[in-house]
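Heads up, one of the protein chains got dropped from this complex, but the rest are sitting where they should.
Entry: subunit A
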């Protein structure tokens, strides 16, 4: 059955294919347009460079009035990523706007990798190292970049 949410997601997919942002990609799963798989490549000139981070995006029938649930499947050591892969990002919570689409969501998460917000930490170790010991932070991030090749 085609609902407004599903039709909107078809448009999101079309836009993602016609005008693909650099460094991100995503597609609905084979049998369910409400669940997507995505990949974000670690941005250049950041410790995440060369990483391939997989995510899942789950939409509800209330999309785009409600944001989807976005979660990293790959292990990501980042101040705003929870141990279970959940992401603490304002536009996916209280600052959501129905004008966002999959393309906007993925590019926002990509820029979150470059610019963490250590003041609202989801991973307190990562936030502390980011603020106080950047070398050790980068070392831990690079370890998860290497892990991302395997999973």
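The working rule: a residue touches a chain if its C-beta (ideal position, glycine included) is under 8 Å from a C-beta of that chain, and two chains touch if they have at least 3 such contacts; residues count from 1.
Note that contacts and distances are computed from a predicted model.
Enquirer: Name the absent chain by its UniProt protein name; which of "RING-box protein 2", "3-methyl-2-oxobutanoate dehydrogenase (2-methylpropanoyl-transferring)", "Symplekin/Pta1 N-terminal domain-containing protein" or "Glutamate--cysteine ligase" is it?
Expert: "RING-box protein 2"
Enquirer: Return the single residue from A:28, A:43, A:64 or A:121 that touches the missing chain.
Expert: Touches the omitted chain: A:64.
Enquirer: Looking at A:11, A:44 or A:134, which makes contact with the chain not pictured?
Expert: In the complete complex, the chain left out is touched by residue A:11.
Enquirer: Spell out, residue by residue, where the missing chain touches subunit A.
Expert: 2-4, 7-8, 11, 15, 64-66, 97-99, 101
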